[in-house]
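Quick one: the structure is below, and I'll ask about it shortly.
FYI, not all chains are in this one, though none of them got moved.
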């Protein structure tokens, strides 16, 4: 393989640039040319493609977002879109493709592979909701960003003896809420993967108040319900001076954490090794602290991401 | 004067602890005992008062919030509340009071002074909306916190070629929006103190797009309208892939910036000097880079805070 392409797709995540950099540098180190595709699958179909050199990825490892831009492009689910994409790749002499992104990106990579074009998926999303890996690129940065906000809100909650409902991102997954909640010393963590009972929540807030606890922080995954809706329902069980804070897109950006940059560098380098070895149709992951890859079709069809629910039980025992 | 009291009132602001520390240390340095009053005017009336020693304010200068807690207490507007408060102060032998907070806190200090009890106001609020000072304690930290969020959102906005409406705090004042907007390179800053025309806003976004601009950031002061309402109205003039981010209570907390700690230290020290000199009924400020004080009644009744509108014009000329 003498020439590979790379694109980012779906929501951006801190560390995507570090992964692109690793792919480009590792490719060049191995004698492979790397071509960058702008705007994800949309740019692939449109032929918005250019060669990337060492200098193009210089001074990029610390940058949030993705300098190849991203875009949602549902049209790539069609045969027409996929054939057009492969045509463009061939026009540029590209023989393998690295796709960085989430669920939708993986489906794009899978579709290309099924049509005979080798593609490798790298999990890049703040939500950590991708099967085949314990951690996705961007998750570590996101939980630290959320944590900073929790720490700030704790100042105000303590100063005013208030209850705060902090809604965090995560789409259908509770990982961001779980990790940032444990790290933030949250009194309650509400996630889609675990039941909760509003009566108990209210009861525990009352017990904390009675013990002299100054603040109460509830971390709520957006996949359960919205923060204002939750606060309304909570208010049916008592008046807790509740305020709502919705941590939105702030959490997607920012300079990636050390972990995310290292993870991205490992994933990017490994993606090049896979393609060099002629292996397409793979998705990369970190499982039990090891970089691994697996069949992308099998991973998408037969595996489901699960958060580390031991964190939920842990929090019940140490944050009261 | 041998004994003074201190309380924080209204919304908490980063730097309040630094101001309390300065009052306590400067007081002790000058041979004055300092008593801390918890929960603002509510705690004053309830007699939640204790002596503060050097060590009580150790390791506090860097902390957000207020370790004396704060509370809203409308009852202090009544004669009964004020007389009860003065009674408590006298019971503890306190001869002068420092009040840190915003508008409502100033009114409390004014009321005490009118009843013959010398009180001094220190402007502490993130909103910067207090007359008699160019800057309030907490404002500098708040604009830096907002700025971090703007920088993060820019990553995503650029990666996805989107328009973002970022709603920021400030109550009726546009200061936070103005300063963070100029510092964040915002395309538009929408504040209560200046008209805007949605048609022009839409027009400028389009022009930016045509020139190849990847993102558009609109900083909106909450005093104008809510972020979602603004986005709805903007959408009547075109589809700009708009997202809304509401920076709420996150902005109130956090470790104070260098400026806020220095400002708080100067204000706290000066408050003790005023009371030592027997001057109550004053409010402290920073005007033209000098620490000053003025009659609190005159300041509240005859002056109005105005933001630095030259920043608005500046932004029009350099952020397009």
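Points to keep in mind about this one:
Residue numbering begins at 1 within each chain, and the chains themselves are lettered A and B in the order written.
Assume contacts are C-beta pairs under 8 Å (C-beta built on N, C-alpha and C of every residue); 3 or more make two chains touch, one makes a residue touch a chain.
Nothing here was measured: the structure is a model prediction, and the numbers come from that model.
Because every chain is the same sequence, the assembly can be counted simply: 2 are drawn, and the full complex in the file has 4 copies.
Throughout what follows, only the chains that are shown with their structure count from here on.
Chain A and chain B have Cα centroids separated by 35 Å. Those residues of chain B that touch chain A in the complex are listed here as 8, 11-12, 14, 63-66, 69-71, 145, 148-149, 151-156, 158-161, 164, 214, 243-254.
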